[in-house]
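All protein chains but one are shown in place.
Showing subunit A:
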């Protein structure tokens, strides 16, 4: 087989059917997350060795209940499966169903089957099926459906080998549709088949049903279909209703032959009991709050140890290299630009990993949908949707996947508001900024024996972001008008133990994506910053020693004091210093100096650059000093007052500024893509910057 002949296999299934477990089993660490062309939904692809000679490309499609999408996320399934010319159109579709909830799960299978793509049906969760006394005869079902049917326990990895073998076999099935679309709309279907040279009735029927949202059709083609539909009175909704009923009738027929149902509802007992607690009037909310609290405490308590270690390692590496390498511009770039830059990326990993571990556990267990259930009514008051809770919580990790997660919200206004306010949630990129500033202005004390004061301050920052998001949502609710209805028809899955392998993979994948995606920007900015901070216009920098020596010739300075003066003179007259000084008048009322100004400028692209910038600014020419970034900032003196630069007022004002300001190019790019225009990202930028500036101003002026 040549390389281009690698078979493409798509995984399709309902949400909660165990699709991601199967995907992880098939691909292991051999997977990557990208974007579907044109949209920003996570596209997970990976490679799987079916046997010693054959490799297959596995594409994980978003979970959906039906080929008729309700959200932009689900639309991808139809885009790829309904269009044979799509580059991602698979050779084989593996439809995975939750066999313990057989009927509803089979609906999607029958739809995909009728598109005439070779299918394999995987019956997952057979362990639960066995426990409930249900008996499914896979052979019989396979004979009735005309496709291979493979029982599986994906959580335990059972059945994977059988699936691999089935994927290798020749899947030339003799095709007969389960739902006969042609009977319902013969003229319209024949007309589409002829005009677009389509072979299959159901493909033509789907084009008639969904041409409006079909991204592979040109405007002209859409008009053609619209004409056909009108001419032959193709009543979309009516036909779709008939189709669903006919499909369920067919499913019942299959089940009659192959499934022995005992009407016991055994496995839900645990779920019932847990729901009584998790959705309880008081306990429900208390537990939710405690989980949030646990997340923040653990991020602060657990992540700081490896973070301090990383911080120290990188500063020592710089010192070591500086002492070993010959002096020169290249050494300077390496020890003062690149290494602190990489350190500024790596330092995030512990926090990102912990955050994503929690989020993935909450989703894996099924608890996340209870949060949606608990919060829906409250969120609706603020113009949001229960489902907005997931993006808002994910926003604590990173606004980018969070904004992508808003795709599950069907209502456009609610989705737009969620997108607009999510960046106000404190993301993990703010964490290092918070961590370092809180450590500088809040004493490390324990109150009441358990609560770490710094941890509480951190939680306060997150609460602040949340309140800002909620209040902004309320304002937007009053401004935006819509007549579109909002839905919350959502499955409440049974509670399950998290699959630790999936949690581990999520942590690994998200950290990797962060290091390589965000890392590129951070590293690039660090290098640019180093250049800007090391060079300046004219010859002032070369003549720095001379100028400083002249200026202070009257005073009796020690060699060390003189060197420090030289270094700060150099920074002040570098390009970075000039930029910082240029914006100093604007930020002085907030309590910032030009050095912080440099950090604000570089943070515009990505706020996580703050710590790296601080590291670069304070380490220029200063690497021999063994202290870490934190202690360097602590020792920084405000020359005007002679007191500490990072006192309470400045620190708090800076904290609030970073909490509210839109300092993330990637978020703006995602919002641009999701809202299909610059209007919303620009409004967001303006709104958040103004909010940040005003709040920081009020705080500094009140406190100082």
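Convention: a contact is a pair of C-beta atoms (placed from the backbone, for glycine too) under 8 Å apart; a residue touches a chain by one contact, two chains touch by 3 or more; residues count from 1.
We take it that contacts and distances are computed from a predicted model.
When the unshown chain is looked up in UniProt, the name that turns up among "Monosaccharide ABC transporter membrane protein (CUT2 family)", "BNR/Asp-box repeat protein", "Ferrous iron transport protein A" or "Alkylation response protein AidB-like acyl-CoA dehydrogenase" is "Ferrous iron transport protein A". Residue A:490 is the one among A:312, A:490 or A:683 that touches the chain missing from this view.
Set against the missing chain, the residues A:139, A:281 or A:676 yield one that touches it, A:281.
The residue from A:49, A:240, A:477 or A:540 that touches the chain not shown here is A:240.
When the full complex is taken into account, the listed residue touching the unshown chain is A:369, out of A:72, A:315 or A:369. From the options A:23, A:68 or A:109, the residue with contact to the chain not on display is A:68. Listed for subunit A, the residues touching the missing chain in the whole complex are 65-66, 68, 70, 100-104, 107, 237, 240-241, 244-245, 248, 265, 268, 271-272, 275-276, 279-281, 284-285, 369, 372-374, 376-378, 386, 485, 487-494.
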